[in-house]
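Report on the following structure.
Missing here: one protein chain of the complex. Every other protein chain is in place.
Just so it is clear, A and B label the chains in written order, and each chain counts residues from 1 on its own.
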Amino acid sequence: MPTLLSVFDRPQDVAAVVTKLKGRGFNDLETYSPAPFEEIEDAVDPRPSPVRLFTLIGGLAGVVTGFAMQIWMSLDWPLKIAGKPYASIPPYVIIGFELTILFGGLLTLVGLLFVGRLYPRFRLDPAYSMRFSAEEFGIVVTCKDRDVSEVDALMRSNSAKEVSLVDA
Amino acid sequence: MPDLDRRDFLKLVGLGAGTATAAGCSDPIEKLVPYVVQPEEITPGIATVYASTCRECEAACGLHVSTREGRPIKLEGNPEHPINRGRLCARGQVGIGRTYHPDRYEGPRADGQATTWDDAEARLLAAVQANPGGTWVLGASRGPTIDGIIDAVVAGGGLGGRVVYQPFDGSALRAATEAVFGVAATPQFDLSGADLVLDFDSGFLDTGLSPVENAAQFAAARDIARHPDGGARLVTIGPRLTMTGSNAESWIPAAAGSEGALALALARAVASKRGVVDAALDAAIAKAPALSAAATAADVDLASLEQLVDAIAHAHAVVALPPNPAAAGTNAVAANAAVLLLNAVAGSVGSGVKIPRGPDPRAAAPYAEVQALVDAMNAGQVSVLIVHDANPQYSLPSASGFSAALEKVGLVASLASLVDETSVEAALVLPDHTPLESWGDAEPRAGVRSLVQPTIRPLHDTRAIGDVFLVLGRGLGVSVPSGTTRDIVAANWGGGASFRAALVRGGSFSESSAGHASVETGAAGAIGAASQFSGSGDYTLIAYPHSYLGDGSGAALPWMQEIPDPVTKLSWRSWAEISKTTAERLGVKFGDVVRIDTGNGAIEAPVYPRGGIRDDAVAVAIGQGHTVGHYASMAGDGSPGVARGANVAALLPAATDEGGGRAWLATRASLTKSGAFQRVALSQWFDNQRGRGLARQVSLLALAGGHDDDHEGPHVIEQPFERANDAAPGDPYRWGLTIDNDRCTGCSACIAACYVENNVPIVGETNAIKHREMNWIRIERYIGDGDTEGGEERRPHPDREVLGGEVDVRFAAMLCQHCGSAPCESVCPVIATYHTPDGLNAMIYNRCVGTRYCANNCVYKVRRFNYFDYGYDNWPGLLSLMLNPDVTVRGQGVMEKCSFCVQRIQLARQPAKDEGRDIRDGEIVTACQQSCPTDAITFGNTRDAKAAVNTRVDERRSYYSLHMLNTRPGITYLAQVKRVSEESHS
Partner (left out) sequence: MTPPPPATAVADMAQSSPAFQDSKINRDILNPTRYVSLPWLGLLLLAVLGVGQAVFSLGYQTYVGLGVAGYQAPVFWAVYIITFVFWIGIGHAGTLISAILFLFRAKWRNAINRGAEAMTVFAVLTAALFPLIHIGRLWKFYFLIPYPNQRGLWVNFKSPLLWDVFAINTYMTISIVFFYVGLIPDIAVARDRSTGLKRVIYAILCLGWQGTSGQWKAHTRTVLHLSGLATPLVLSVHSVVSWDFAMSIIPGWHATIFAPYFVAGAIFGGFAMVLTVMIPSRRIFGLEAYITDYHFENMSRFILFTSWIVGYAYGMEYFIAWYSGVEAEQTSFFLRAFGPYWVSTWIMISANCIFPQLLWFKKLRTHVPTLFVLSVIINIGMWFERYVIIITSTSRDFIPGAWGLYIPSPVELSILAGSFCWFAMFFLLFIKFFPIIAITEVKELAIHEKYGGAH
């Protein structure tokens, strides 16, 4: 199936086009943008990013690990220190807190890599080019041969600078 | 950089974090080699104890020498010995170091080359045979047996003679006793029954005739439990506040050398109050000056003297102690006689002052005889000089011309075991054993015979002095007893059973009835002379005996160098004590160097301005200024031949007293600012405790339950908590200490004991300057309750002493308090310090990474950090052989501190466990407690109500240091008793 790439200047246009495309059932599309623009991202997929789940899980894991580790280690070989209880909770809050942050942060990163499908690679999408890391926007639509003209028209009618077939 | 060994390797790889982890686990494999044939008297791990005698000073205290696997590792007092009753002073404690000392001669030497004993003794014999009459023996007394051998050889061989030389000859006191009581002996002073002690600069607590014995008696006489009225008062009379004086109630700052006249005037005044029946005594004190005249002469105010006269008149048992040899001038005999007469007037002869029946055996020769020998040497009449147990080259006044005379002697033979200024001049060195290696005996007083027995096989190729003289004697055809020194000692001790008994007990102790004597009619003859001073300066030069260095022999021992002087808290150097007024006049501050010039010579020393010295005096301690020796000189610090500090002898004239004895106090000096500044190791920079109640005082009124206004600060001290609680609930023990500040004299025996017992390293002067001493226990010296003044100075020094009047010096031993809620424990990130079930604040050296957080957070500042690899590098020579195998030697970068002698606790645990009982009270004695001459420290289980550590707690005086911080210390202090205010009330 053919893949069309269209290039825009204004984020609003991109958002508009994406909405229209999806309206017409062209769901196999992707956008490239040089900077984050909520309107585009919501147009492509209105659902909130699952990254937040990772953060939550990480944080919970951290606080549990933190307290569990400290309490267990203090009781594993109980030594009297300055007349304090072997496992005294107040001082343990600090490390519990730090581990919450640490695990939360690390899992958030994992979330980003997972959700954003980020991994070291040299092969990028054929449609991607450095102009999208400049100041231009792109939309890639894959559609059936018979729809090509329709999509093309729709793009151009929405102030696409250029529309081209990505050679497959 | 030395070639890399394991430790250094570890340090280096430690730089690379990754490799460190690997290297941390790479401890080397060390083999434990068992005895092939197990010696029956040795149980590995258990100390074998031998009884012997301390030879560090004339007092001749009894020793118990603990040896481990054949090595002496600790000296303690012999409980059966009548002199020290199981206690031992700082000097005695560290005497053990001589045996392992890096300065020791490893064999005989001739003309600077190592040689064999046969050769060395042949040379000596030949030289002596060549001219027996020109052969002289110069050295200190070595006790009856060895003195007997030497005398026999000297007499039988027709040698020129023997001069028994001791820097502090004590002849003045003997002469005075002879003049007053007709016996040429050293009286024996007993303070135990006294209620008023007059210290005429005698230094009886540290440098006197028998410090340990007198200190114990003094403490007994002041024991607040037995004497609710406070017991004996101490009045000190002299130009500077000594360690002994620091313990006094009041101080009469008499001009140096005026003590005699003062004593005589007092005697007369008291006599006229009391009325004296003894005619001879009357005659003796008849021509005494009037009190007013004496006051003028001594430059003290009359009122204080009159007050003292009243006190003496009202007192029941007065003991007046005569000036120590160094404090006596050209009228030393008169001065000593005057003090004895004062005792006679006070009626304490026979009780407080015991006059021996017979004269002292083998007493030191008066200085005049030494000078005569020097002149003979100068005249070339001496062909052979045999020097033993003395260092005349160092200790004789330069004015005596000894060093020049030494050049003219054909053959100088030294029997020193440690290198000293004299032995380096000697062509022939026949090194003697150290006391711990040799046989011998001592008779400190009639009836008290103390045995010296070897506790280790000689470490080096040395030979006992007795054997050397025996060989010499046989060579000369003298009929000396057969056998070796040991055989002769055995024979003198009755051989067989009685000898063995002596070996076990450490001697035979049957106090002979030294006691009363009446005043001779001719006593008056001794009186009258006034002290003469040579030189032109504005200041009287006071050369006083250092608390630890003695006549200079102590300077070789690093502990005596490093433990701060009890009064000034200075170490490792000489310093010049001048009054604050003098300092202002000269425009010098602490550490500025002044040049001290007498006609005879000049030295330079940093000044220590203090309130505790007269404006007309400059005081320098005797004992420093050695030019040879690893520790005694700067050799150990990398500059051999350079003197450490200055030798006072260079300043002194060759003056003598009426009896020919050596007069140390005989010259004036002029002071000039040199402009230089010297950093000095001062371990305590402030003597102001700022009202923080670190060293507290309780007045007699408060003790009696009355209210006392003239005493600030809390005197009835509440117990904020129960220290026995701070251990595991089920545990039978919570170890603790009770320290009675009222008994502490500041003598620092505990510090020395701790150093030896716990392998505490010596850090040397450069680090001592930076307050990096490692001592686990220190004694802080504060003046009064203090106020909130001061602390701003960049170059501070203690400055709160005042001249004369009421003395309010507080000594407080400071060591790990083993807190129940220890600030140090909670902050250690690696649990290198924690609280044991029996209440100890324990250190795990191997766990410590050296964050030093604990030291910051320790409010008592008792934690010590190993800035360098002390445990590894700081035991030169064979010193490492004296390390206590029960105590870990700490490595670089770890923290350490007092452990309550945990090794001794463990030692007591085992038998108790075997017998299925708890450890009994008194079974564990910490090193500091064991050494304390005044029994100020008590260790024990605070959970045992009947334990001394609890029973000795006197609620009226007990307090915890800084208890407001709620550290819950395991150490209870008992406040010092203030005996002055009560007097003024009555």
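Please note the rule applied: contacts are C-beta pairs under 8 Å (C-beta built on N, C-alpha and C of every residue); 3 or more make two chains touch, one makes a residue touch a chain.
These figures come from a predicted structure and were not determined experimentally.
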Selected from B:Gly730, B:Pro829 or B:Gly916 as touching the chain missing from the view: B:Pro829
On chain A, residues whose C-beta touches the chain left out of the figure: 1, 3, 9-12, 28, 30-41, 43-45, 48-49, 51-52, 55, 59, 69-70, 73-74, 76-77, 81-82, 84, 88, 91-92, 94-95, 97-99, 101-102, 104-106, 108-109, 111-113, 115-126, 128-135, 142, 162, 167-168
Absent chain, residues of chain B that touch it: 1, 8, 10-15, 17, 20-21, 23-24, 684-692, 694, 767, 770-772, 780-782, 786, 788, 791-794, 796, 814, 823, 826-831, 847-853, 855-857, 859-861, 865-869, 892-895, 962, 965
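Note that in this section only the chains that are shown with their structure count from here on.
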Length of the line joining the C-alpha centres of chain A and chain B, rounded to whole Å: 80
Chain B-touching residues of chain A, taken from the complex the two chains share: 79-84
Sites on chain B touched by chain A in the complex: 726, 728, 819-823, 825-826, 831, 834-837, 968
